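Just one protein chain is left out here, and the rest sit where they should.
Now for chain A:
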């Protein structure tokens, strides 16, 4: 959605609606949230009713993003006073610890929360993210695997696991995780493209052959996708160095032609890049 839809809302109801909308759509607009939230919390406290606490929560997260400690302080204190040791407030305490770099305290909170409520997906994710932040990659992978045993259909988690594996050059594991994402959005050009790149990175002839198929699929889904064209070109070059094969030569020529067409009118000399 366009960001202008939400900016410059006048009147407290419009501001509140904008905040609700941002929350529901899970958009990331900390400045805007802080701006609206601050007005609502200071000038319209009595009109908000129960929404006051939701706004408080929004402003809390927004204030962490924008480094506005006075708002962090204000909102967490208000929420603490109101709700005490509830799940959402506890998670916020954990995030606050993370924010100030006290990772051990944060971890303690998350672990405590997960023992009492092992189905709290958001806290699981915080814990995994915390492991990743502190560089404990093995723990992050293990925790994520435990999480995925319960929440198998959580695409976001599969993506994160693929990302962790990728960052550590475990391409086949990453490809396995990414297959989950391919399965859930088979028409998404970027997903197909990324999967193809993982297959190519594994580097065996069999996988590169597969990668070639997926690069073609990505180009079919989006014929402007230069990255997929380069991928196809690379795959064909890789396969060419093996035994000569008619289809591959044709595809290589096709990839070159597509790239030359895509770079028409660009200052980059494409013929220098295509050897």
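The rule we apply is simple: contacts are C-beta pairs under 8 Å (C-beta built on N, C-alpha and C of every residue); 3 or more make two chains touch, one makes a residue touch a chain; residues count from 1.
Quick note on the criterion: contacts and distances are computed from a predicted model.
Asks: Looking only at the UniProt record of the hidden chain, which name from "Signal recognition particle receptor subunit beta", "ER membrane protein complex subunit 3", "Rab GDP dissociation inhibitor" or "Integrator complex subunit 5" is the right one?
Replies: According to UniProt, the chain not displayed is called "ER membrane protein complex subunit 3".
Asks: For the chain that's not shown, point to the residue among A:145, A:184, A:226 or A:271 touching it.
Replies: Of these options, the touching residue for the absent chain is A:184.
Asks: Among A:104, A:145, A:204 or A:223, single out the residue that touches the unshown chain.
Replies: Missing-chain contact among the listed residues: A:223.
Asks: In the complete complex, the non-displayed chain touches which residues of chain A?
Replies: On the chain A side, contact with the omitted chain comes from 49-50, 52-53, 82-83, 86, 88, 117-119, 149-154, 176, 179-180, 182-184, 186, 192, 210, 212-214, 216-217, 219-220, 223, 247, 250-251, 254, 257-258.
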